[in-house]
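In this view, the complex is presented without one of its protein chains, the others remaining in place.
Order of writing sets the chain letters: A, B, C and D. Residues in each chain are counted from 1.
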Amino acid sequence: MLKKYAKLIGIIIMLVMMVVSVAGCGGNTAAKTIKIGVVGPESGGAAQLGQGQRKAIQLAVDEINAKKGAGEYKLEVFFEDDEGNPTKSASATNKLIQQSKVNIIIGAIHSSATLADMVVTGRAGIPQITAGSTGSSITEQGNKWLFRTAVNDEFQANALIKYAKEVKGIAKIATFTAADDYGQSGAKLLAAAAKKQGVELVANPTYNNGDKDFKPQLLTIKEQGAQAIFMWGLYTDAALIAKQSRQLGVNVQLFGASGMAALKLIELGGDAVQGLILTQTFLPDSKDAKVKEFVTKYKAKYQENPIPHAAQAYDTVYIIAAAVKKANSTKPEDLRTALTKTAGLKLVTGEPKFSNRGDDIGKYLLITTIKGPNFELIKTVNTAN
Amino acid sequence: MQYFLNGLPIGAIYAVVALSYSLIYTSSGVLNWSQGDMVMLGAYIGFTLTQVFHWSFTPALLASMVVVGLVGVIVQRLILKPLRERKAPPINVVIATLGVAIITRNIALAIWGPDAQVFPSPVGDKPLQLSMISVTHQDILVVCVGILVMAILQYFLKYTKEGKALRAVAQDRRAAVLMGVDTQKSDAVAFAASAALGASAGILVAPIFFVTFNMGAGIGLKGFVAAVIGGLGSIPGSIAGGFFLGTLESLAGGQISSGYRDAITFALLILVLWLKPSGLFITKSRQKV
Amino acid sequence: MLQVEAIKAGYGTTQVLNGVTFVVETGKITTLIGANGAGKTTTLNCIAGVLQTTGGRITWQGREISSLSAREIVRIGIAMIPEGRHVFPQMTVRENLEMGAYVRSDTMQIKRDFEWVLTLFPKLKTRLTQMAGTLSGGEQQMLAVGRALMLNPELLLMDEPSMGLAPIVVQEVFEVIKEIERMGKTILLVEQNAALALSIAHTAYVIELGNIVLSGSGQSLLTNREVEKAYLGL
Amino acid sequence: MDIYRLAGRKFNIILLAIVLLLPLFISNLYYLHIINLAGIYTLITLGLNLLSGYTGQVSMGQAAYFAIGTYVSALLMIHFQISFWLAVPAAILAAGVFGALIGIPAMKLSGPYLVLATVGFGEITRLVILNWTAVTKGAAGLTAIPLPTFLSIKITSEQDFYYLIIAIVFVGTYIAYRLAHSKIGRTFSAIREDELAAEAMGVPVNMYKIAAFVISAMYAGMAGSLFGVFAGVASPDNFTFDDSVAFLCMSVVGGNRSIAGAIIGTFLLTVLSEALRTFQAYRLVIYGGILIFTVIYMPQGIYGMAPIFNKWIERQPFAKLLFWQKPSRE
Partner (left out) sequence: MESTEEILQIKHISKRFGGLQALDNISLTVKTNTVHGIIGPNGAGKTTLFNVITGMIQPDDGKLLFLQRELPFLQPHKLVPAGIARTFQNIRLFESMTVLDNVLIGQHVHTPTPVISILLQGKKASHWERVAYDEAMQSLEFVGLTPKSGEIVKNLSYGQRRLVEFARALAAKPRLILLDEPAAGMNPTEKAHLLKIVLQLREKGYTIVLIEHDMKLVMQICQTITVLDHGNNIAEGQPEYIRKHPEVISAYLGKGE
């Protein structure tokens, strides 16, 4: 009969409750503290992004607390690993909101995870700022709780195509993008931008995550006679694509977006990525004072160069600190209002200012190229325009 | 032609990984899901030896095969042996090896970090342009070393005492016992040999693919698919399956659809399983190692 | 001399041997005959160390070997030719023979024994590179015998060498067995084909339901009506 | 009526009360969220137990049916404004059809070949979802999946979902229990134990095998529909090979030859993977270690251990109520 099993269900629920009551004892709320929850992939395929984000946020929180940058409020930060999995990300966000009682969420990095988290933050009414997801579907939904300090892919796609057409005189392009949330949105935006600016898109192959052999697609691109390849994916993929295209004798101009902007790209790609043009929001060896200061501190603490995601996450904490100070409250609605009015900050990656969709339109968009072991700035574009 | 050529190096690697599956499957009937992570481990050890300790390629290859081979023995002793002694159902064995895969992968993440690492090709990756087609030195190296490794395996199985014992156990466990063969030892040898095979595949792909902690999952699965397409448990079948899968992927990716490339591979796999479960390249009764 | 004293054994909860006792004299053919399921193969498995006995003892040349594993039994020079031959089908004839000498390390002597086995089985000599699985049943039986001889064993355990073979081939196999005896090897032969086994055996034991019910010289049992009874249940 | 029964009945009432009132006690909605998630996964594991535990057909592709359930119901709800209660049967049906589809080649396969075929099916499904962007929106996934309503009550909060999920899990458990403890379950087990003997006893083995695939697919499809509305979004990242593996682990760790095992395994591993979050990088190492330990030392899963402790349990009044298994058939 069912009884036997019903009992077992009972036990499990009880065990869960026990875990609940034991674990639930931790959270005590001191007055005048703002709790920030951070969700990101600290393990799994994109672990380097999540770990960079974590390091930068910890750095920013320590600094702000040391110099009382958020007025009377002390910043307290909670990190959760989502492995880049949307279900786990939603659970982690839930945990931060319900158990750690955070007032605001930073995260996630994968667009699919951010989208899943948005359901949670939206239902709970907690502001969420993603410093890593660039997919256009995130801000297209008109979710009032969501802000983005990563640069919108649409800006990047437009800027890149424009640069290719006007400066490099390229008329026929191919896109080569990852079949993941990031790449698929990039492909769509690049195609739209190309159409808008009258550039012919001759091929648009994709690849799946984890693919390592890109030669078949590169051969197709070659056959179609593209003058440039626009990549939209992670730096490991980009480095391999660059290498394999050179091996196949596909010596066309390569373009890329901020997702692959890491010094590792140059290390991994070697000669093949020399001359690659990509947009990014942050250059560690920039002469800008803010950048220099950030890089110096980050290096001192972690003995490595920060990745662009780290810079964006770092800025995000400063934006939150300013919003708390301005709102003088940790209520979600007050924080949200204060965030929408963000202005007058000069940070590492720009002068943040949110559009009514939640996009940061005060970002500097840097068009850079790879020269030797470094990125070299070609031109700075203000996304507000 | 170019598509076909491009499939060869990756095919060689699939073939080596497929062999490592076949070897364990025939000799001890175990479907070892941690095989892909042995590839990863081999790549990392090779990377560490060449890049951190500045060894040259060949000793690094050999050392990494030895170290990963030992890992294989440890896995056999600590996990497969108790499972066999307890006559565990096959599904438990599969899950245990999955557990090994999870552990190996995450230990690698803890040791070497999440970043991809460069493993420069020992011969450089400049392309050789031969009229319309181009291949790199590394590609040639992969195919050559891959074939060499397979030849060494073949030599080991054909001409050494332990190798022959391994085949004997695979073909008739009971009779092998009557010959005085220690089946536990030959299981361990099978695990060591197939882990070492995986390691060699890891070092070969490393310059092409970079080294990442999660590189094993994809290569492992493809190697397994190659083994089954060719005929799980057969050496010539596994090799043929590897090269077949490599070239098929190259063609499917270039000519049909890159996004659906793996879907095509798997659909073919299910078709092969359905119509000819013994493998495409095995003509008569299933041939064992 | 092999002495089997009151051994008991079985599979799981079923007892197959209920105290089997017999002796195998050095340099002679001893045969164990009986109907199907009487316990012949089980007895051989106990001697070969494949199955552990649950009672009684087995001694070989004065040394107790009841608790040795199959591997250790092989090392002390006892070879078994299993029922159904069990050659390694995907290995060549040569490799099969080499597997027989697996536990030996005296390379020179192995080479000599290899030649010797080939003179004993000239047919195998022409098939050295052929896969064992492609041989005919009789050839496989020869190979199984040859493989066991590659151990250069003192004692040879043979389980139903006539099974599944055409009568003419069975004759050949038995010729070889006699030949091996002439070389001074000790043989314990288990057979269902009683008449044939008795005709070449020095001593014979009839086993029924896990007990030895009859013994005597091969010739004497050949004419004994009791044997027929044990087989046909009269 | 013996004491066991009497106590059992009283216990059941208490249990029912606890289950129904649980949301009132749990103020931390995160825990409710995890319970809800585990409840959804339980449906998958129940189906998987019937398939792999009872019928002996291992599947490493359950995530595919889960995905089909999610996408079919979510797309129907988004594009055709169909109510959740109509979308669910459609999703279950669709998943069932695919279950039959993979069941057909599976008839001829066993062991690693069957495992690989199911893995292949899972991957094909995921890749199709990923690349068929016109319908599935590709990797970006479906967003704004509508919330279900029940008698004009909109189900929004974790508590609402709790009752929705618990009700469906209850029905699902009941059905699985009835199947498992009937002629059908008995026939499934016979196929697992010896296909040839079952065939010789007149069992149409192939038909039953396909039925097992269809049932497990339907369970996963049901779970998928729930998951869609619960998470509000769905993307291919939710339905990977790793997820299929996780479902299989839940089934085996809990004990795949029982219905209770599905519930135990699912809740345990779901809670465990959340609880281990604090251990950072080593948590997956611990997770892997637990898997290996379980399959070696508890080959029948945790529930399979219960009879071993029966003697001990009998002496402990409280434990007896919970765990004691009557030694023979009811």
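FYI, contacts are C-beta pairs under 8 Å (C-beta built on N, C-alpha and C of every residue); 3 or more make two chains touch, one makes a residue touch a chain.
Just so it is clear, the model here is predicted, and its values are computed rather than measured.
Please provide the labels of all shown chains that the missing chain touches.
Output: missing chain touches C, D.
With the missing chain put back, one of D:Ile175, D:Leu276 or D:Met298 would touch it. Which one?
Missing-chain contact among the listed residues: D:Ile175.
Considering the complete complex, identify which of D:Ile13, D:Ala134, D:Leu151 or D:Leu196 is in touch with the unshown chain.
Touches the omitted chain: D:Leu196.
From the listed residues C:Thr14, C:Ser105 or C:Thr119, report the one that touches the chain absent from this view.
Result: among the candidates, C:Thr14 touches the missing chain.
Name every residue on chain D in touch with the hidden partner chain.
Those residues of chain D that touch the unshown chain are 175, 178-179, 182-184, 186-187, 189-190, 193-194, 196-205, 327-329.
List the chain C residues touching the unshown chain?
Residue positions of chain C that touch the missing chain: 11-16, 35-37, 136-137, 160, 162-164, 167, 171, 191-199, 209, 222, 227-228, 231-234.
We adopt the following convention: only the chains that are shown with their structure count from here on.
Would you kindly count the fewest steps from chain C to chain D, each step being a jump to a chain that touches the current one?
Minimum step count, chain C to chain D: 2.
Give the identifier of the chain nearest to the protein's overall CA centre, each chain being represented by its own CA mean.
Answer by centroid distance: B.
Taking each chain's centre as the mean of its CA atoms, how far is chain B from chain D in angstrom?
33
At least two other chains touched by the same residue of chain D: list those residues.
127, 130-131, 281, 284
Pull out every residue in chain B that's touching 2 or more other chains.
106, 109, 217, 259, 262
Following the definition at the start, I'd like every touching pair of chains, please.
Every pair of chains in contact is listed here: A-B, A-D, B-C, B-D.
Can you list the chain C residues touching chain B in their complex?
That would be residues 48, 50, 70-71, 74-75, 79-80, 82, 86-91, 95, 98-100, 102-103, 147, 151 of chain C.
Could you pull out which chain B residues touch chain C in their complex?
158, 161, 164-165, 167-168, 171-172, 174-182, 287-289
In the complex formed with chain B, which residues of chain D make contact?
My answer: residues 52, 58, 104-105, 108-109, 111-113, 115-117, 119-121, 123-124, 127-128, 130-131, 241, 245, 248-249, 252, 256, 281-282, 284-285, 287-289, 291-292, 295-296, 299.
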